[in-house]
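Provided herewith is a single structure, encoded as structure tokens, for subsequent inquiry.
Missing here is one protein chain; the remaining ones are kept as they sit in the complex.
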Amino acid sequence: MSLGIGDVLVQLLNGLSYSSFLFLVAAGLSVIFGVTRIINLAHGSFYMLGAYLAVSLTTLFPPTVIGFWGGIVCAALVIGLVGVLVETLVLRRIYEAPELVQLLATFGILLVIQNVTLKIWGTEELFAPRAPGLTGSLRLFGRSFPEYHLVLILMGPVVLGLLWLLSYRTRWGVLIRAATQDRDMVGALGVNDRVLFQVVFFLGTMLAAFAGALRIPVDTINLQMDLSVLTETFVVVVVGGMGSVLGAYLAALLIGLLHAFGIMIFPKITLVLMSLVMAVVLVFRPYGLLGKPEGAARKGILAIELPIKPGSLSFNVFWLGVLVVLLVAPMVVGSYLQTVLIEILILALYAASLHFVLGIGGLPSLGHAAYFGLGAYAVALATSLLGVPTLTSLTIAAFAAVVAAAIFGWFCIRLSGIYLAMLTLAFAQIMWSIALQWVDLTGGDNGILGLYRSPAFASITAYYYLVLSICFIAVLIMRHLVFAPFGYALRAARDSVLRTEALGIDVRLHRWIALIISGGFGGLAGGLQALQKGGAFPDGLSVSQSIDALVVILIGGVQTLVGPIVGAAAYFGVKTEIMRYLGDSWQLVLGLTIILLVVLFPQGIAGFVKQRAAR
Amino acid sequence: MNLRARLLMFIAASSAMATVAVPSQAADEKPILIGEINSYAALPQFTTPYRMGWELAVEEANASRGPNDRPIEVTSRDDSGKPDETILIANEMLNDQHIEVLTGGFLSNIGLAMSDFALRSKIVFVAAEPLTDKLIWEKGNRYTFRVVPSTYMQVKMVVDQAAKLPARRWATIADNYELGQVGVAQFKEQLKAQRPDVEFVGEQWPALGKLEAGSTVEALAAVKPDAIFNMLFGAELNRFVREGNQRDLFTGRDVVSLQTGYPEYLDAMKAETPKGWIVTGYPWEQIHTPEQDAFVAAYRKKYNDYPRYGSVVGYTTMKATIEAIRKAGSTDPEKLISTLRGMEVTSPFGPIMFRPQDQQSTLGLYVGKLDMKDGRGFMTDWKYASGKDLQPSDDFVKARRPAEASK
Partner (left out) sequence: MSLLQVRNISKTFGGVQALRGVNFSLDEGQLLALIGPNGAGKSTCFNVLNGQLRPDSGNIILAGRELVGLNARQIWQHGVGRTFQVAAVYGSMTVVENVQLALLSKGRGLLPVRRSTSHYFRSEALNLLEGVGMHIQADRPASILAYGDVKRLEIAMALANKPKLLLMDEPTAGMAPKERHELMQLTCNLVKQRGMSVLFTEHSMDVVFSYADRLIVLSGGTIIAAGDAQSIRNDPAVQEAYFGTGKTFEI
């Protein structure tokens, strides 16, 4: 392919336009994170709302330049107020809650907004007319270039400049900068931090909505916008350095330009580009391009917990009872309920394996699906290519996941907090892209189907007992490790890295081994799942698979060892029933349930019971 | 449609979602339960009219039920867009709710997962919209039948037109997932077979749902093709078309585009509709056959809305399923399979048949060119490409389909 200079220059402009877009969405997230330290998964939802409202308003207003831009600005302002409302009603109540609980709450908000948008605007895609006054194209370097894109290109630097003016030339800006560095300082400055947080939320959501509104002349507005923009936004913010607006701009530039020129050379790079950039940047700059190391966490990712101790007599009797019930269950219940129990057990093992690093080790992994999916593929490939029996294939699954965890973990242990979370996410996303792209081996998005278990485990009941025993043994092993000095070292490192290193304990080594163990059990769970479903799919490696484990743990309660098991049963039950009876409204109900749970029981269900019992 | 009407429609649709109850149901008549799974949340543009289509078919079937016919009930669920969730739901439907036949599917990967489930559980699966060829060929099985034209057939429809174009330098664009990959590969192969002189000079593979239109259009323009083969649809298609229009990508170039003529996608393009594109679609307002007129009238009466292509697929899938049950007089899978093989059924596009060779229906599609008037796109020069005429040789099929599947 021969590229003319015109091709290159126009592609440069395209890259800049994409960068501007990425920056506009990311800037709001960065501002919000900087001050509130909330990882706002609902950011994409405000972006989507801004776009929808802008379509409605610009259709309502006269189709003139003023009408169009008036509509855009009004939409951004109105959604900014919605953001304030959300902050006041939900987030305000959980500022002191652990980070992951906040994350879950914003996930609930995301679900609610998605459903409300569906109910207001319907399912049809909206395609707004071109922007009045900017409908045409310019001739540039012998090519046509849409005028509106020039506006988009400029909008990035303009907003960056305005944010700079705001933060360096106004009182609110000074306060926001101060709060970004140290939230407690704001109180000391005599400012009502409630109002400050509202202002910040207004600013952040308004920026998101503005970015969405600006998209309407170039994009179709639909209900998938929120999620599809979310990962991009997080990648930009993290690559730039959380809380650094300038960093976000640089990251947006980097990704925008790499994308524009990347696809001319490797058209299939689209799937993996973002994750690759993020992984590379985080490996070399653990806090993003312009980020600063996070100060000592104000509260850590988890709340302070009570010492763990072997359960009381009644506790042990209860769980022994559960085990007995599980053992006799197949004699009482039919094959459907056995399937349900298998699903719950696998989910519990998967969540427990994440809990081992997250709850015990304090490492917030957002990419646990990497091991789950890898385990599933390992079983699928071992079974379909090598024809190995079930138990061997499961061993291979665990081993493959252990190897992957050893490699990924080696990079991850250098990081902490949100950066660690995003690096794990990047690794999982890279695995996911490989699964999609390497069609010959993995079957692409069809996955690998048609797996059968060895004759000994072919019946559902036989498989049930296999799953039950594996999950039981695995959970016991992890429990044993938690009570052993090894587990104490993990918890020590979670509570204070500095203290633990000063006690002569090798924090990184313990964390690395913990990640490997956790990965191995995660892979085992994935392998069991593949044999249960009869197939392995790329979804097993996806973000939502990772989030599932998080949700399970948070519902069950991070602080308790049985949390993942309780959470798996609760999550599975709630999800299945909700999906079954609520039809389209499931997102709304699930979202509201999550929000209520989080606001009422920030410690999770098992955590709540434990707390009550402790009183 | 105004907001209130939309809201009311939504409420109506969602309340009808869980189960379509039977109007009058005698106590001794146990209804036949059909399980239906589709991507309602992920792809509402298509699946909402699709659901309206099959609900109409159920209503008609129950109204015209003979004295010996058991009433029909459908339990319908969203697939969450994930194959493993789908298997779980299918399992629940089969073992808990005791469905007797399985239908549905949009995404190819979910279709394949449902088909694998059908094989394991020995239950008949009438696939609605999954397009992958594997569903009937490489991964085909006895229990799986499909209604919509396969990727092979859809490509064949347009290749015949594409081969007549003078263009020699072709570029392709499709989403970076299985359907796109297979569709593009099919197009290249079939076009090369007819026109050995063409060359493929460039390709673009945006991640599904993540098309960055500006730079992608530019990257396509940079290879200076004579013609473009497109498989984008829905939101991405609109984005692609508007950018392409503004950047003169389509000026002086032929474009062949799958599915762009579906009302679901075409109606949203409005004034951006690119003139002259060769597309497959459903020009419902221009078709006047008895079957089509009857379908449109019934649809309008029930919903006060016009049918989309999804409506036709939903309606035909459910109608064929129910007729097979009635003809077989049973839901026994073996009886259903032998009934469905070679069975004729009347679709809004006219009579179709499930081929015994590969259990693919002969439902076709309309091929034509796009045009635009008064800010609205429509199809012109269209003709019906019947599925009968789009099939490869039986040897071709035999070489691909497992012998087991044809027993």
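The first chain written gets the first letter, and so on, giving A and B; residue counts start at 1 in each chain.
Following the convention adopted for this analysis, contacts are C-beta pairs under 8 Å (C-beta built on N, C-alpha and C of every residue); 3 or more make two chains touch, one makes a residue touch a chain.
Please read these numbers as outputs of a predicted model, since none were measured by experiment.
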Shown chains touched by the chain that is not drawn here = A
Task = Out of A:V280, A:I407 or A:L509, point to the residue that touches the absent chain in the complete complex.
result = A:L509
Key: Residue of A:K119, A:R177 or A:R491 touching the missing chain in the full complex   = A:R491
Remark   = Only one of A:L481, A:L528, A:V552 or A:I595 touches the unshown chain, namely A:L481
Residues from chain A at the interface with the omitted partner, ascending = 304-308, 480-481, 483-489, 491-492, 495-496, 498-499, 501-506, 509-510, 513
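Here is the rule we go by: only the chains that are shown with their structure count from here on.
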Query = Roughly how far is chain A from chain B, going centre to centre by Cα mean, in whole Å?
reply = 32
Note = Contacts from chain A onto chain B in the complex sit at residues 1, 3-4, 7, 10-11, 14-15, 17-18, 118-127, 129-130, 136-137, 143-146, 148-149, 217-220, 222-224, 228, 232, 259-260, 263-264, 267-268, 270-271, 334-336, 339-340, 343, 436-437, 439, 444-447, 449-450, 529, 533-535, 537, 539-540, 544, 576, 579-581, 583-587
Ask   = Can you list the chain B residues touching chain A in their complex?
value = 1, 3, 6-7, 9-10, 13-14, 17-18, 40-42, 44-45, 48, 77-78, 80, 82-84, 87-89, 91-92, 95-96, 108-109, 112-113, 116-117, 119-120, 132, 134, 139, 176-178, 181, 201-207, 209-210, 212-216, 218-219, 221-223, 234-236, 238-239, 242-243, 246-248, 268-272
